[in-house]
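This structure is in structure tokens; I'll ask about it shortly.
Yeah, one chain of the complex is gone here, protein chain that is, but the others are all in their spots.
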Amino acid sequence: MSGTYLLQNLIDGISLGSIYALVAIGFSMTYSILRLINFAHGDILMIGAYSGLFIMVAWQLPLWASLLGAMIFAAFVGMLVERIAYRPLRGSNEEATLITSLAVSIFIENLGIMVLSPQPRGFAIPKFLTKLHTINEITISNMTILIISLAIILMLVLTYFVICTRMGVAMRACSENINAARLMGVNINKVVACAFAVGSGMAAVAGIMLAGQYGRIEPLMGFVPGLKAFIAAVIGGIGSIPGAALGGYVLGLSEILLVALLPAAYSGYRDAFVFIILILVLLFKPAGLLGTLEGRKV
Amino acid sequence: MKKITAFLLTLVMVFAMAGCGEQKDAAKDNEAAAGETIKVGAIFNLTGAQASLDGPSLNGFKLAAKEINAKGGVLGKQIEVISIDGKTDQTSATNAALKLAEEDKVVAMAGFSDSNYALAAGPTAQEAGIPFITTGATLPSLPEQVGDYFFLAPFGDDAQAYAAADYAVEKLGSKTAYILKDTAMDFTMNLAAYFEERFKKYNGEDAILLEDTFKTNDQDYSAQINRLKAMKTKPELLFISSGPSDCGIIVKQVREAGIDIPIISGDGFDTPLLIELGGEGANVDTYFATHTCLTNEKELVKNFVTAYQEEYSREPENGFAALGYDTMYLIADAIERANSEDPTAIRDAIAETQGFEAVTGTISYEPGNRVPKKSVSVLKVEDGKFAFVEEVTP
Partner (left out) sequence: MLELNDINVYYGKIHAVKNISLKIKKGELVALLGANGAGKTTTLRTISGMLRAKSGSIIFDGQDINKIEAHKIVAMGLAHCPEGRQVFSRLSVLENLKIGAFLRKDHKKIEKDLELVYSLFPVLAERKNQSAGTLSGGEQQMLAIGRSLMSNPSLLLFDEPSLGLAPIIIEKIFEVIKELKNEGKTILLVEQNAYNALAIADRGYVLETGNIKLSGEAGDLLANDEVKKAYLGG
């Protein structure tokens, strides 16, 4: 095994991890405020990818417009889902919201199958993105560069939003103590809607990146990334935004590196590795890498 | 109370949508009442990873039924196709077979392009004593595993894997190969094993330089590709044993990584997704062995392509459309010869089929063998289309 082999796999792992991280962040945001495990989050990713494709193909707009449009549309859908499915259940136990989110997920997937056909489609990205750069036997496409840098940019923007803006501070306050936040005059519905919008927007970007990288789009495409993002969020410490990002990278890197470093016969078991990593992390850090175990005040 | 209502409402909506899976087609005559039609069950995976093979297959199946009905049906009765979505899920497949046997009382069943699902539905039909012909599952041991009511319409995996190996060695001159196989499907595991066996016979025990694995819908194959790229001795051929939902993405990612070695595979590649998802990459030296080539000049093939185009306003997507079409005719032929609607009589008639001319080749079942001996077509991707290369009988 050579250094270039390792480096090549590192790059691919970071690229995959970036996508997981973007999805996991949204997952963690809504969990931190509502203690809601939103299994429909992956399906928002699918909606983002399809709307991105629609903007590029039907309206012939460039990629940046498609990204922006998909973010806005997915944010809108995310808020709509929250308003219709989750808000009526606010204050009920976690099991009820969990089951509801599963129902929403099945609903969106079946709606997708009916409206969009169950057949996978190709997702063509602009030519310049498929261009390969080869340095020292390491190949990296413009698409990979875009994925990695876009994820970093979005995370920086999110960091600014959460630390410096009024809504961001309110969001952090809500994630810590939603009732105290209400007493400060924070409109919980607005904060929750905002968290759904931001998380869904990031999922939409992840959806387009995923579809672009692998060239495929289908109504059930969100299921696996949604599940992986949930695992990433748990690895990083569910409810913690930096934890979700870290968990995403850890997961992406370990998936690729384990396949790369173990004998070829084990390559088919990458999803099993994912769960082994999850179990190991939870064994040594039950709250996740960056999470804190805390009692919640009512 | 409000919460419970909302929750129930969501559930109802979900199940209402999930329940849309089943469709009944009175193939021609809508007023055909029960008893006046001959019911034939069709279980295909219309959703999920198998959809791109099974969808066209069902279309071909229904098209044949329509043609037969237009000519007066069989035994003076119209054929009614009862189709259920197997959802690329083994439990759904078993349930579908159970429903067709118990409720609809079909005289024969057909379906599936993958052995896992045929294995899930087959035993139910066997127990009920109803013949099951798989339109596209190619595991040669299937009839032995399921029983004497189970038949293959296509050739077995051994035939297509041998044809691929023969072509690679004789025409492409490959001396060494790399195998990438999906460990989640019996089909891909078997196909790889048969290929390996044949390829080693030609080129010696060390001819397979590396055998790597993945799982259906892994989506990211970069680690495997990196390992392939890092190989000291480069193989002369890539044998990619994958199903329809992965083949395009694998080819795309392999080619994007700058690997130009010829790729060859079996009928899992016979899907529009190879071209749609593989993009430019599929145009580079990509071959596969399958059931038929739709650009073949044979009369039967041309007629089928024209009829399919008229019915569905598009060309048949792949060889599986033809397999579905052939299977319906095969069933109708057996009913006619049995001169009976009794499933056991029909089974016996199927088993006696000899020299049945079909779009995908001539079907004959040798005594005791329920896998037909058929020719294999080798196809190549050219300018975003499947092109015929040669037809062989391995």
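Per-chain numbering from 1; labels A and B assigned in written order.
Rule of thumb we're sticking to: a residue touches a chain if its C-beta (ideal position, glycine included) is under 8 Å from a C-beta of that chain, and two chains touch if they have at least 3 such contacts.
If you're wondering where the values come from, they're calculated on a predicted model, not measured in any experiment.
Participant: Kindly name the visible chains that come into contact with the excluded chain.
Facilitator: In the entire complex, chains touched by the missing one are A.
Participant: With respect to the chain omitted from the figure, which of A:114, A:132, A:180 or A:282 is a touching residue?
Facilitator: Once the missing chain is taken into account, the touching residue is A:180.
Participant: For the chain not shown, which residue from A:170, A:194, A:259 or A:277 touches it across the whole complex?
Facilitator: A:170
Participant: With the missing chain put back, which residues of chain A would touch it? List them for me.
Facilitator: These residues of chain A touch the chain that is not shown: 166, 169-170, 172-173, 176-177, 179-188, 297.
Assume only the chains that are shown with their structure count from here on.
Participant: At what distance in angstrom does the C-alpha mean of chain B lie from that of chain A?
Facilitator: So the centroids are 35 Å from each other.
Participant: Please name which positions on chain A make contact with chain B in the complex.
Facilitator: Checking each residue of chain A against chain B gives 1-2, 4-5, 8-9, 12, 15-16, 85, 88-89, 92, 96, 99-100, 103-104, 106-107, 110-111, 113-114, 118-122, 124, 130, 132, 134, 137, 139, 141, 210, 213-216, 220, 224, 255-257, 259-260, 264-271.
Participant: Per the contact definition, I'd like the list of chain B residues that touch chain A in the complex.
Facilitator: Within the complex, chain B contacts chain A at residues 2-3, 6-7, 10-11, 13-14, 17-18, 20, 46-48, 51-52, 55, 182-184, 210-215, 217-220, 222-224, 226-227, 229-230, 245, 248-249, 252-253, 256-258, 273, 276-277, 279.
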